[in-house]
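Below you will find the structure I want to go over with you.
Apart from one protein chain that is not included, each protein chain of the complex appears where it belongs.
All chains are identified by letter, namely A and B, in their written order; residue positions are counted from 1 within each chain.
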Amino acid sequence: MDAVEKANAERQRRWTKEAKIGEGTYAVVYRGREVATGRKIAIKKIKVGQFKDGLDMSAIREVKFLRELKHQNVIELLDVFSSKTNLNLVLEFLDTDLELVIKDRSLVFLPADIKAWMAMTFRGLEFCHRNWILHRDLKPNNLLIGADGQLKIADFGLARDFADPGYKMTCQVITRWYRPPELLYGCRYYSTAVDIWSVGCIFAELMLRTPYLPGETDMDQLKTIFRALGTPTEEDWPGHKKLPDYVPIENFPKTPLRDLFTAASSDCLNLLSKCLIYDPRRRISAKDALNHPYFFALPYPSHPSKLPKPAKKDSGGHAALEEVDGNVDFTGSGPGVKANPPNRLKRKLSMEDGGSRSIARRLDFTAKS
Amino acid sequence: MSSRTTASGWLRGTTIRKGGASSSSNSTRHTTPQVQSTSSTIFGGGVKDPSGRTSEYFSMDDQCPVCKSDRYLNPKLRLLVSACYHKMCESCIDRLFTLGPAPCPICNKILRKLAFTPQTFEDLGVEKEVAVRRRIAKDFNKHREDFPDLRSYNDYLEEVEDITFNLINDIDIPETEARIAQYKIENAAVIELNAQRDEQYAQYLKEQEEADRLEREHRASELRRLEQEEQDEKEQSRQAIIDKLETSDKDAIKLVARSRAEALKRASAKTTTPAFQSSSRLLRSRAAQSTVIPDVPHVPLQDDWYAYEDMFTMRSNYDDPISEAVRKDREGIMRAGGYVVEEAWERALRSAVAGLDIPPLQGIRSADPEVLQETNTAVAAVS
Partner (left out) sequence: MTAAVSTPGASSSTVEKVPLYQGSTQYRHWRFSPEELVHTRVSLNAAAVRVIKDAFEADSLGSSTAVAFLDANEENLLVKLYIGKVSQLCGHFRFPEEVEATAVSYLKRFYLKNTVMDWHPKNVMLTALFLATKTTNHPISLEAYAHHIPKTAPSDVLELEFLVAQSLGFDFAIWHAHKALWGIWLDIQTLPDIRMDELRDAYDVALKHVRESRLTDAELIYTPSQIALTCFSLASPSLASAWVRSKHTPPASPPTPTSPPTPTSPSPIPETDILELIEPIKSMILQYGTMPDVEAVREVDRRLRLCKNPEKIVGSNAYNRKLEAKERKAAEKRARKAALARKAMEEGDPFGDTIGPQDLDDDDDDDDD
């Protein structure tokens, strides 16, 4: 056997797979253990060799960056090994994610809890930025939470290095609701501020318990942002009218954040507003955010172990599924259920009525009720 | 993941006015959708359900007619519809229209990137019908009350239907457009009036919703206040017992029993909702926890990585051909996009000093003696 294969086989033997906890088009996720210690891990097996351009970019990015990053608020890549044409990422096992926490209506958030989650998010992000890495897909469901309550940034499939001058970057990154206006305007040269905007949206979502800026299309996203924060002027954001995809949008007035976030402290709103500044150069940096008075004011951030978490489900597999792979397609109908059958017709949001025709009738102008 | 249907109230309220203040002549009937501009320039797109959300059509059999990519190749495939009602996928749209308006690859109509809308219905014919009806409803917004009798109202409805039919099926477009224009001129005052009326109604609905929200909030804070009161009361009665025990010569057991009975009576008199109880119990258990594990003051950075900050001093400017083009930024687009050349400089400076003082390794650190042995013989053989 080749030396490479031998070393690989040795690595592979260090981990066991126990149960499949999710399956998607690009990856299968298993729960497993480290043989030597018995510690729980997750194995994300990426199917390679099915792409016409070879190793998939998102797999490459994820491996490239997680191999280098080691921080308490970034998911830890414990090992990588291959099994013939599969790439296996051994990741630390985490119980749940912030989206599930936000959605769990039985949980009550104290202001100190939100402060703790924000501090951990900013710490993880600051470390990425210190290593010249943009995450480019921050959203509650990519912020995983461990058994000890520590929050960890995960899913680096869209991450890239930054700061090299003169190279265009794609603006088609970051899930729409968390995407900053400069990307919606097609900007190809950007920086750490894009991630900060996402964190701002997450911050607001923690207080509202519902997505803050849920636009329906890219165009509608801009409108949704401007409706919430006011349409930017040239003074607010110099030069934005020259961005590639700039389109004028009706003038929405600026409404104070206080109108919506009635219960928040003024420190808190001050930090939130600094994350959501239109001019990316004036938006706060992760490092400055961590030094913002909000974090030092009372109440102190909750100790991670005390942060609210969804009650443990019997299988415990669901959270792990989403936590390691955004691509995973999962029906969520019960433990161990296989992926959906193909050809399933699916509406992203449920429609009240059945067929499309009957809807058209309902919308008929002349219909009387 | 996109199934978060709970739009918050404040948002739902504003979504209704999406078409813009002047065009939001919403019909008052719940069965009629809110009116929206369908002009081919800017359009939020899709058909909204009562919560203000678009329900996007999605099928496992979706295929992009332009690049032929399908859901098996690309599970994130998303098809959008052009102003000329042709479907194509987001990546085709990006590719074709990012640089500005360009012809539709199917019918050559000039299209813009932002004029693509989500598909709501399986049948694009329906999609178009809905759009046409929306547009028509904006101007043909008369109500039954605007007509002297049922017959003339019916005639009006028939005319509207006629126009709609023509637009949907591309029949006599110029003539039909002329009819619409004529109608608009003749009825300008009524249209405006009805638009205002409809908007007022929408406003009223929104206010109602807002009032409901405030009411809910008020209720929640009231419950919190009661909870606090209960807590205080308990504390007081405990204090009272202690005081009494100190001052009175009565039997201690009797005193405690009596105050317990009183507390019980008070509690049963209270009516609290079950939801409130559960959340208050949660809060109580959180409060109990905080005495066990104390919260500590914030420490901004908690890791132990060193980033060479003290190894150099950044200047405000450098002579630097590598980043010259970026810094000139004639269009200002890098500035507006947030690109910061100082970050590039800092990265270069850090890498200039990183590991400068790490001495090279010497000798051999092989963990595997067998390999070492093997290598040694091999080395010996070679030399």
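Following the convention adopted for this analysis, a contact is a pair of C-beta atoms (placed from the backbone, for glycine too) under 8 Å apart; a residue touches a chain by one contact, two chains touch by 3 or more.
What you are looking at is a predicted structure, and each value in this text was computed from that prediction instead of being measured.
**Student:** Taking the entire complex into account, which one of B:Pro174, B:Pro294 or B:Pro360 touches the absent chain?
**Tutor:** Answering carefully, the residue with contact to the hidden chain is B:Pro360.
**Student:** I'm checking contacts with the chain that's been left out. Which of A:Arg13, A:Arg39 or A:Lys70 qualifies?
**Tutor:** The missing chain is touched by A:Lys70.
**Student:** May I ask which residue of B:Asp70, B:Glu161, B:Glu209 or B:Asp320 touches the chain that does not appear here?
**Tutor:** Among B:Asp70, B:Glu161, B:Glu209 or B:Asp320, only B:Asp320 touches the chain that is not shown.
**Student:** For the chain not shown, which residue from A:Val35, A:Met57 or A:Leu298 touches it across the whole complex?
**Tutor:** Hidden-chain contact among the options goes to A:Met57.
**Student:** Considering the entire assembly, which residues of chain A contact the chain that has been omitted?
**Tutor:** Residues in contact with the chain left out: 2-4, 7-8, 17-20, 28, 30, 45, 48-49, 52-55, 57, 60, 63-65, 67-68, 70-72, 74, 76, 80, 82-87, 130-131, 160-161, 164, 167, 335-336, 338.
**Student:** Can you name the residues of chain B that touch the chain not displayed here?
**Tutor:** 302-308, 310-313, 315, 318-320, 322, 345, 347-366, 371-372, 374-375, 377-379, 381-382
In this section, only the chains that are shown with their structure count from here on.
**Student:** Cα centroid separation between chain A and chain B, in whole Å?
**Tutor:** 13
**Student:** Which residues of chain B touch chain A in the complex?
**Tutor:** 1-8, 10-11, 14, 18, 20, 27, 29-33, 42-47, 49-50, 53-61, 72, 75, 80, 94, 98, 113-114, 116-118, 121-123, 126, 129-130, 133, 136-137, 140, 157, 160-161, 164, 217, 278-279, 282-283, 286, 289-290, 293-298, 300-303, 305, 307, 322-323, 325-326, 331-341, 343-344, 346-347
**Student:** In their shared complex, at which residues does chain A touch chain B?
**Tutor:** Residues 24-25, 71-72, 103, 106-108, 110, 112, 115, 119, 123, 126-127, 130, 132, 141, 162-166, 172, 182, 186-194, 208, 210-211, 214, 216-220, 223-224, 227, 237-240, 242-245, 247, 249-250, 260, 262, 279-281, 283, 287, 290-291, 295-296, 299-303, 305-306, 308, 322, 326-327, 329, 342-352, 356-357, 359-360, 362-369.
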